[in-house]
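These notes concern the structure reproduced below.
Of the protein chains in this complex, one is absent; all others appear in place.
Naming follows writing order (A, B and C), and every chain is counted from residue 1.
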Amino acid sequence: MCGVIGVLGPPGSRAADLLYLGLYALQHRGEESCGMAVSDGGRVHLGKGMGLVPDVFNRERLAELPGPMGIGHVRYSTTGASYAVNAQPLLAYTSRGPVAVAHNGDLVNARELRVQLQRAGSVFQTTTDSEVILNLFARFGDDDPDTAAMRTMAAIRGGYAVVMLTRDRLLAFRDPYGIRPLCWGRAGDAFIIASESCALTALGVDEVHEVLPGELLSVDAGGVRRRRLPAAADDRAPCAFEYIYFSRPDSELLERNVHLVRKAIGRRLYEERPVEADVVIAAPDSGTSAAMGFAEAAGIPFEIGLVKNRYVGRTFIHPEEGMRHLAVKVKLNPNRQVLKGKRVVVLDDSIVRGTTSRRTVALVREAGAREVHMYVAAPPFLYPCYYGVDISSRKELIAAQRILEEIRDFIGADSLYYLSVEGLCQAVGVRPEGLCLACMTGVYPEPVPEEDVAHKHALEGIEHCG
Amino acid sequence: MCGVIGVLGPPGSRAADLLYLGLYALQHRGEESCGMAVSDGGRVHLGKGMGLVPDVFNRERLAELPGPMGIGHVRYSTTGASYAVNAQPLLAYTSRGPVAVAHNGDLVNARELRVQLQRAGSVFQTTTDSEVILNLFARFGDDDPDTAAMRTMAAIRGGYAVVMLTRDRLLAFRDPYGIRPLCWGRAGDAFIIASESCALTALGVDEVHEVLPGELLSVDAGGVRRRRLPAAADDRAPCAFEYIYFSRPDSELLERNVHLVRKAIGRRLYEERPVEADVVIAAPDSGTSAAMGFAEAAGIPFEIGLVKNRYVGRTFIHPEEGMRHLAVKVKLNPNRQVLKGKRVVVLDDSIVRGTTSRRTVALVREAGAREVHMYVAAPPFLYPCYYGVDISSRKELIAAQRILEEIRDFIGADSLYYLSVEGLCQAVGVRPEGLCLACMTGVYPEPVPEEDVAHKHALEGIEHCG
Amino acid sequence: MCGVIGVLGPPGSRAADLLYLGLYALQHRGEESCGMAVSDGGRVHLGKGMGLVPDVFNRERLAELPGPMGIGHVRYSTTGASYAVNAQPLLAYTSRGPVAVAHNGDLVNARELRVQLQRAGSVFQTTTDSEVILNLFARFGDDDPDTAAMRTMAAIRGGYAVVMLTRDRLLAFRDPYGIRPLCWGRAGDAFIIASESCALTALGVDEVHEVLPGELLSVDAGGVRRRRLPAAADDRAPCAFEYIYFSRPDSELLERNVHLVRKAIGRRLYEERPVEADVVIAAPDSGTSAAMGFAEAAGIPFEIGLVKNRYVGRTFIHPEEGMRHLAVKVKLNPNRQVLKGKRVVVLDDSIVRGTTSRRTVALVREAGAREVHMYVAAPPFLYPCYYGVDISSRKELIAAQRILEEIRDFIGADSLYYLSVEGLCQAVGVRPEGLCLACMTGVYPEPVPEEDVAHKHALEGIEHCG
Partner (left out) sequence: MCGVIGVLGPPGSRAADLLYLGLYALQHRGEESCGMAVSDGGRVHLGKGMGLVPDVFNRERLAELPGPMGIGHVRYSTTGASYAVNAQPLLAYTSRGPVAVAHNGDLVNARELRVQLQRAGSVFQTTTDSEVILNLFARFGDDDPDTAAMRTMAAIRGGYAVVMLTRDRLLAFRDPYGIRPLCWGRAGDAFIIASESCALTALGVDEVHEVLPGELLSVDAGGVRRRRLPAAADDRAPCAFEYIYFSRPDSELLERNVHLVRKAIGRRLYEERPVEADVVIAAPDSGTSAAMGFAEAAGIPFEIGLVKNRYVGRTFIHPEEGMRHLAVKVKLNPNRQVLKGKRVVVLDDSIVRGTTSRRTVALVREAGAREVHMYVAAPPFLYPCYYGVDISSRKELIAAQRILEEIRDFIGADSLYYLSVEGLCQAVGVRPEGLCLACMTGVYPEPVPEEDVAHKHALEGIEHCG
């Protein structure tokens, strides 16, 4: 998961200021690093660094990024390691001048392309897919930019949303299935494109459009040109996880509001498996909307049963062995008067390895709950994702390793219920083909070559063995 | 508003680790600075600084604070200026050895005491009330520590919760009305005292006790001694604002859970003034529990109508004039599908100057709401607070300057309703004498001398004119 | 060793800018911390921190210190421990308003005064002598400032140079023997007082005056008032170490230029003990002037035989055991072509424990020197200093523990010669009474009470045992 944004404003405007605000609105998609590249028509200026938007950009640094067009990125490492060098956008000087690129997603054939490019003399300074895209684009240096971008799209496979910047042009394209989100709109004189609609509306866009599957947008002072890959799907099949977890509640995808979809999921969960209980609580924070829907459908009070400490972050120091149990409650404290003696429904967004759910159930029980019923706002994850979501390998996916009863037993709940795949589609309001459900069903948009199963850490691996 | 904590663990234990966790649990009470003083029996070690707990303390810095007993503080500046020098605890060397002190609250007679002490030769290096307390305690250097603390309590007037540390003793005391919160309990071998119960339960305390009005607790390896001021009130009358705004939802005060009191306030608001509407939303974050109660009582769906960007903090850069309107939505984005065409009830915790509510109403309207009904979870603020709450002076209190209809007009709502004082008491479940309601009723626990009306910035003022 | 400065400029001027420049010129007197306090007539503003002047002050921080008068300080810890809290100036609010103080030196009776003040109710937040001076001054709060300062001077004993600042007055005073340096002058409309004349001349002072022994200067917009302690010495007897090591070569003391005194010392060394040699080199950096004088007198070429790495500072990481010998040469590299096969005279400023000299001799020998003759620009240190110089205790002074031949043997030189006390006086051009030579002769300006022998770390000790 990462977030991208592109901006083209009128002459004399400062894209960096809009990008700064837009990156704030996309920050939840990646907290590891962020950056932006801005063109003043002659020169492309780059600013990026490790950490959150306010860690990387202050007034002085923004001032050093003049120009009316630019692209931005927030990064959530999809690989184990996190290197400062992998912060995006990447900026390079090519035969057509400076080119910057930022992307969200995963290329299935990144490793293969990289080796081909290296054999042809290319050198790579990062382990990002963006650098592969950049080198491909540079190899098509004799083509006009749109053609070069289309040829790049034809060469890469996977789920992606890419923004690129040349001296005088903003390019953006989305994978042929519409897996990774990308939408655009206008706010006054400015053209804006971003991973999530919340960034568009925050910047004043009234009418939000989604980029089509396999579509390229090429924007400059003269207007927008749109082209599509011939092989692109007719309609989008966005990653189901955007609804369940990634996107902000005020974003829209397929014209559906994320909060309302989550609420519908909660309602659907109650309909699929009704329960007698005294209170409904959410596992903070991403279970909240689903819990609201469940409580409404069930007519059971919705309460704050677990309080998450919003100050606990990366720099939190975990105490020595003997006190480790304390750190748990400092992070997530049960609200005892709400839970004591009650039959409690807990809504959580998903279960990956099961350890978090286990800790949640234990906290609720310790606080005196009589019964704990765990409802999960996503179907079980049974298969790995090759399109940009960092779900653990199958060995770590508890749902791929154990049967339901074993999982319930492991997490210690009185009952456990996962949303059905049908229920998910119904809550979103689409047919199953309208979502990428590969991690739940094993049905991938295109065949995944055997050798690519290990591709996730392949680029990292190049450092070891390539 | 500030937060204090004190810890005494068994020999060989590390108070600093417990204080670190406890300060995390109290962080919402003050983000300006934090610190702790720890005694190893011989030496008192001090660590403090500007910023959040993780900004000030890392593993190395904690390691430099050995010893089984200590006190901690998070500071929320109650004065306009914020000086690094005012970070607490204060540590001083007195005739009885090192003494550290930290406090929450405001002393009504701080200025008077300070002038007296200066005339007697004392020098002050900060503008905190804590330094006044420290100097008083030092002046009683020939008394045993408990007596010195009791004499200090007898000299000061106001609302306060104080923790002190000597080489071998932890002292804690609360004002004679029980205005500022302070509670204690045991977790295993450790004695813990803190501003809020959420810090105690997070650290493993099962049974929480409140410190009595005018009570002194004196704790050392030998146990706990308790004494009370003769003039102390029989029962506590905690600041009503602890329920409305300050305390965390999982804290308890007068044995009442803060979240549940807020929910009861929401229910009461609906009962006092029913309304026809389509959705209930909260002004994030502190209106959430009241909105849940209101929605439940009214049978109207509770929705996420405004999404607060949790990354926007002190370092957020406000853009130039022309783009300022954009920053508003980056901070608080309306969820349009939830609001469009709807009659919306907005629950907010309080109205001080009215400008925030006005902006909230405008956002909801812009998103397409048909009607906006603002409900306020607190009665109008009409009088200044002299006991530790930084409510603006009467001139800035919109409720003290305008009639209801004017305020409604100012904020732009279709209707506006404040909780009644009776409703507040009923929601908490106490008689009016059971709360400090001075800022709403003008009835102060004790007469406030005319000249003290200006005391709030008096210590600051000393720098100008003293 | 520390450095102090005070400035009073015309109305509307910015003392902070002058203090900033002046602290740069005094930086060699203390690199641990620095700070300044500036008065704008109403308020006294304080800025200080750990580290060098550029670490603590940037343009923004200077801008926050308005006003035409102020004092500044650079600190060189004279105690083992170094606490941020001990950075100076100290600023306190007293019955006469804000008072800031900074000092260079050591009070012989600091501990005794501190205990007396604590018994009378004073509290201490640092372990500095400055806080004792501040509290004394505050106790004389009914006197006019000059009288209070004179009474403070009468109460303290030792070697000191003190600058104080009230809202509208700059006070400066020097110990009754004139041990610690303090001089003043005018640059245009500004009155400037500082530890060393190099700070005055750098700020444009043409005519430098020394503060007399036991003299108080009290400066405000109306002019300068001068008073003296009745018991003050007729003439100054500055610390000999100011010539040998502390002061910058371009400073003057007793109207004698430090570089020229050092050169005279070098000449005198050759006269006292001529030698046959091929090259004269300095142990960098403080032996340079003496080496120049020696070479000139002897007619032997002066060469750069040892090159000190000027980038090696506090943050240099010493490598693991096996590579430690390498770090030595990274810090100080012998110039082999200069030394190989030569008879080398090495000029060093002083020998304290002997380990540094030993390392120097080893480096010169390794580089191929045939003979190494070590000349020391100071007589042997045999006695502790109670007046502000952090010479190790007698147990660590090699000259107090061993005879000359043993020392020569320990450092590995072919010959070793210390300057005679007479030679030192002659090089400076004064009678022995004209310098404080206590550390060399054991003759202290006043009797040192038996119990004070342990006073050096006494204030620190209060934390342990007081």
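Please note the rule applied: contacts are C-beta pairs under 8 Å (C-beta built on N, C-alpha and C of every residue); 3 or more make two chains touch, one makes a residue touch a chain.
Keep in mind that what you see is a predicted model, and the values were worked out from it rather than measured.
S.K.: The complex has one chain that is not drawn here; which of the drawn chains does it touch?
M.R.: A, C
S.K.: Among C:A155, C:A327 or C:L382, choose the residue that contacts the chain missing from this document, as touch is defined above.
M.R.: In the full complex, the listed residue that touches the missing chain is C:A327.
S.K.: Looking at the whole complex, which of A:Q118, A:Q426 or A:T441 touches the chain that is not displayed?
M.R.: A:Q118
S.K.: Using the touch definition up top, pick the residue from C:P274, C:P301 or C:G442 that touches the left-out chain.
M.R.: Residue touching the absent chain, from the options given: C:P301.
S.K.: Just checking the interface: what residues of subunit A touch the absent partner chain?
M.R.: For subunit A, the residues touching the absent chain are 42-44, 46, 85, 90-95, 97-99, 115, 118-125, 127, 134-135, 138-139, 141, 462-466.
S.K.: Please give every residue of subunit C in contact with the chain that is not shown.
M.R.: 17-18, 20-21, 24-25, 27-28, 52-54, 57-59, 62, 198, 201-204, 248-250, 252, 257, 259-260, 263, 288-289, 292, 296, 301-304, 307, 309-313, 315-317, 319-320, 323, 325-327, 329-330, 333-338
Throughout what follows, only the chains that are shown with their structure count from here on.
S.K.: Based on the averaged CA atom positions, which chain is farthest from subunit A?
M.R.: C
S.K.: Whose C-alpha centre lies nearest the centre of all protein C-alpha atoms?
M.R.: B
S.K.: For subunit A versus subunit C, what separation do you get between their C-alpha means, in angstrom?
M.R.: Here subunit A and subunit C have centroids separated by 61 Å.
S.K.: Quick one: which residues in subunit C touch 2 or more of the other chains?
M.R.: Correct list: empty.
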